[in-house]
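A single protein chain has been omitted from the complex, and every remaining protein chain is retained in its original position.
Think of it as A and B in the order they're written, each chain with its own count starting at 1.
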Amino acid sequence: MIRTGVRLELYRAFHNLAYYIALGLGCAIAVLHFVMQVLPKTKAIGVFMNIDYPYSVFNSCLALDLGGFHQSLFFYSVVLLGTLPFGMSYFTDLRDGYIKNIYTRMDRKGYLLGKYLAVFLTAGTVCIIPLILNMALTMAVLPCLIPQVGTSVFAVAGAGMFSQLFYSHPFLYVLVYLIIDFCMVGMFACLALSLTKVLYNRYIVLFAPFVLFFTLQTVMMYTGFNAAGPYYILNPTQPTWENVPTVLTEMILLFLVGFFTFYLMGGKKRDAI
Amino acid sequence: MRYRKWVILIVCLLLFGVWAYFVYDVNERFSNPENRIVEQGQTASYKGLTIAPGEVEILSYQEMVERYPDFDSTYDEMGEEAEETIHEMAHYHYILVHLSIENPTDEKISFGKESITLWPIEVGVQGNGMDPFMLMYFNPGYDGSFTAHEKMDMILPYTIYTEYLTLEEIKKEDIRVVYSYYRTKNYIFYEGGERE
Partner (left out) sequence: MKIEIHDYTKVIRGVTILDNVNLTLESGKCYGLKGKNGSGKTMLMRAVCGLIQPTKGTVTIDGEVLGKDISFPRSVGVLIENPAFIANYTGYKNLELLASIQHRIGKEKIRETILEVGLDPDDKRKYRKYSLGMKQKLGIASAFMEDPDIIILDEPINAIDESGVAKVKDMIQRAKERGAILITACHDAEELELLSDEIIHISEGRVVNRVETNDETVNR
């Protein structure tokens, strides 16, 4: 039954116009960044002093473009984009009555687990696919030159998280951050499922994870716990130096709060009215 | 359409092939720099000059003040900002790289836009540029050029913020003073390990 629930919800999630719209918007930002920020760099690629370093994929792609407008736009909006495909689905299933069709055919556990997984995966893919697309486009026009510490043109400071990895195996660094971003955006989007129990408007449910994300970021900034700001955690350029314990703690808390409020408190015991 | 999946697959493979060619081409034209190192006791030639690295001093602020008591006087020209800068200096460790640069040619050589002041230091994954005020303090005769057949002994001063690395960590890390990044990465190399 769990497999059935997962299969059904994954099918609904990925065969859904909202998913393609969200993905399209993310990819549009990625392509815009490539056209407006990366392509102009190709004109200057061979023009440098010896002490300079040519533009590299690892300081030009969307994920690692320090302080770029498109990068900020992407990482601030990605939680909203991630929630768009399927974040409201539990709310609509309940309010519209579709859940009656499900709960009279399969065990709730399968449906709820499938729902969480579907929202998590759609949100995560909406986050990382544009980043991968942008990186692939950038790799086609700029070289994959290994980052150099002393050039000051690479975003990751020596004091940052996984800086050793960045300066020795930058592709692995990007991979680690893709995993972090996938999980963070997925878990933020899943907060919409938990909030379905307390909110009565589908658009408020849609925007709630983004509002929470923004609020948490602002609060962390103003209380001095910058490293716990979710925008800073998502951003591979590490505007504030991250550390593994903070990132892990935040991810674990997000998962525990999101999953258990949805599954145990909200979903499994809830009357399907 | 029966063949739709095959058409999509072929198109994807073609696109992948085109992409892979572009990636190969750009990385072939701009490959990773070759490393050329020069260590203490060796010499290297760069833009007509001969570079011979000497010792490296790794000092705390206190040690710096003891050894070079008036080094902070170089900031007097900053006027009002001098006091704040001098106050900040206690938050750094100091790395002084001794080297000699000789011009064996018959003509005066200048680095031009690529001044020595642009040579950064790399300590592990920490990096920093050179302090231009301290450069003048330690090398008062340096005017940016090297007279024909003359040898100049220089001290290149660098700082590392104490929060980034402790003195012991700096002493254990590899140190690189880079004077060229591309197409070859030319640098003075001091191997990490137990240093006094």
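Heads up, the rule we're going with is that a residue touches a chain if its C-beta (ideal position, glycine included) is under 8 Å from a C-beta of that chain, and two chains touch if they have at least 3 such contacts.
For clarity, every value in this text was computed on a predicted model and none was experimentally measured.
Touch, as defined at the top, links the missing chain to these shown chains in the whole complex: A.
Interface note for the absent chain: among A:F14, A:Y98 or A:F214, the touching residue is A:Y98. Only one residue in the set A:Y11, A:F69, A:Y203 or A:F260 touches the chain that does not appear here, and it is A:Y11.
Annotation for subunit A: contacts to the undisplayed chain at residues 4, 7-8, 11-12, 16-17, 96-98, 100-108, 269, 271-273.
The rule is simple: only the chains that are shown with their structure count from here on.
Rounded to a whole number, the gap between the C-alpha centres of subunit A and subunit B is 36 angstrom. On the side of subunit A, the complex with subunit B involves touching residues 45-46, 48-54, 136, 139-146, 148-152, 158-159, 163-164, 166-167. For subunit B in complex with subunit A, the touching residues are 19, 22-23, 26-27, 29-33, 113-114, 118-122, 124-129, 163-164, 176, 178-183, 185.
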